[in-house]
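A quick write-up on the structure given underneath.
Here we show just some of the chains, and they stay where they sit in the whole.
Chain nomenclature is as follows: A, B and C, assigned in order of appearance, with residue numbering initiated at 1 for each chain independently.
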Amino acid sequence: MRPVDVLDKAKEKRVLIKLKNGSEITGKLRAFDLHLNIWLDDAEETRDEKKIRYGSVLIRGDTVVLVSPGEGDV
Amino acid sequence: MRPVDVLDKAKEKRVLIKLKNGSEITGKLRAFDLHLNIWLDDAEETRDEKKIRYGSVLIRGDTVVLVSPGEGDV
Amino acid sequence: MRPVDVLDKAKEKRVLIKLKNGSEITGKLRAFDLHLNIWLDDAEETRDEKKIRYGSVLIRGDTVVLVSPGEGDV
């Protein structure tokens, strides 16, 4: 079992991503690879209390700190 | 499906790019590769409330945080 | 014996992870690889005195400083 397998069950569901620059992004997980490059749809970024919405967004893997299925605070 | 496939439908259309240095750049997507090196035409960079325009610009992939088709706030 | 072998005995037990951004995360170790990409279940992140819980979380290896079986302060 590989660590990235945790994302298999999250496909087409919402995930929470934390980035090295302090941003948090939630969205529907469309695709990911082993570098943690990630494609989200219906995404929302929160940074310094500001929110930005994206129809779709590609996140570069080397900026990712962590990815969690769901949207945090279970 | 690879994460970068999200950019296929954005070819020749405008995209929003956020860089690690805090800049945001919008422009028409001409070419990209798997490292997220990106060539934009008719580009505009916004940083610290200042705007700079480029006829064309090559962005080094390792400075990219995210790329979104469209120009944000859908 | 490889350094990462220390984690073999920690499988399915709780570990403490310190990240480069100053966060600490504890959780049940489900999977890891040689890059220290790590999958935790029942995880809790502490940063700047705030706590966040995750049902499961994938941590990108290049953000990890150290991993300790147990939860610190033996």
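Everything that follows uses one rule, which is that a residue touches a chain if its C-beta (ideal position, glycine included) is under 8 Å from a C-beta of that chain, and two chains touch if they have at least 3 such contacts.
Please read these numbers as outputs of a predicted model, since none were measured by experiment.
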| item | value |
| --- | --- |
| Copy number across the full structure, from 3 displayed chains | 7 |
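As a convention for this text, only the chains that are shown with their structure count from here on.
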| item | value |
| --- | --- |
| Chain centre separation in whole Å, for subunit C relative to subunit B (CA means) | 34 |
| Inter-chain centre distance, subunit A versus subunit C - centres from mean C-alpha coordinates, in Å | 19 |
| Interface hub residues of subunit A, defined as touching at least two other chains | 62 |
| Touching residues on subunit A, where the partner in the complex is subunit C | 1-7, 16, 20, 36, 61-62, 64-70, 72-74 |
| Complex contacts: residues of subunit A adjacent to subunit B | 19, 21, 23, 25, 30-33, 37-39, 43, 45, 52-60, 62-63 |
